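This report refers to the structure that appears directly beneath it.
Every protein chain of the complex appears in place save one, which is left out.
And now, chain A:
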């Protein structure tokens, strides 16, 4: 229960910051100022937006399928929020440390699609329906390259437990029960003979441990943009064609929930990218001889310093990816549906399949 409340509060605060950052980053990239009035530099703008939405009337269209319409936002948010349960925030803080976290996450995120379709169908609005159809087609398609990219990381790490994957990517690896005698080698090639187990830092991140994962990271990142309906894959809610896509009929509290779910999804996919590929809560600074930067910037596991350092590195890496998501939104034009499907099925999926094969071979080099 405590984990639920803590995760919810953390998520809400990240989403508030992200919504503000989105507006400011968008404004700066377009040579505008963004919000300036509410609070210093407009920093209270997103809080006020939420308060405004909560005050609004909860409108359910007369022709809507009322049950589906009312249930959809809750299902969408619940699906995304449930995904946070397996995310390790620090070396010893994970809401639910289950052994098949990656599998669970992929499964629970897929429920999101059902919610989207419920929202689109229940609205009884053609724009909402089109948006929902596009959304479902897109998310279902992009789960394949994303899943294959995740699979390659799982093959390298030989684990479905996010916490175990996290421990493998740092100097603390041998502290994890079951990994006491594991070794990390530079680029994962034991034949090179450079042991990075105690060097840690960036050299043990998955993208360095097995450089092939850099490609699967890029594939995953592109696919995650599509899964969270972000530009340039935002055709489900293409403002200029579909008004707002599947949530066009929503207002007030229910819209706030959908908005929250959308931003939570962004945060979640970035967290997963960080945990699987970019070293999770591990510091990027390696131990260099007597200068043990990695240990200094990791803190002590189980104490406050470990929690603060772990949270700091995890969140700062996540925010870098989130910034990249925002920047991509304001840089690239939207893809057409056929281009979207071309990219997914003819480009990303074959490459991801190849990467999975190479990752399997790479794993053989690591042992």
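Please note the rule applied: a contact is a pair of C-beta atoms (placed from the backbone, for glycine too) under 8 Å apart; a residue touches a chain by one contact, two chains touch by 3 or more; residues count from 1.
Quick note on the criterion: contacts and distances are computed from a predicted model.
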Open item on the list: So one subunit is absent here. Using its UniProt record, which name fits best from "Cytochrome oxidase subunit III", "ABC transporter permease", "4Fe-4S binding protein" or "Na+/H+ antiporter subunit A"?
Closed with: "4Fe-4S binding protein"
Task: Candidate in contact with the missing chain, chosen from A:158, A:195, A:316 or A:331 - done: A:331
Open item on the list: Which candidate, A:36, A:67 or A:195, sits in contact with the chain we can't see?
Closed with: A:36
TODO: Touching the absent chain in the whole complex: find that residue among A:4, A:28 or A:296.
DONE: A:28
Open item on the list: Touching the absent chain: which residues on chain A qualify?
Closed with: 25, 27-33, 36, 327-328, 330-332
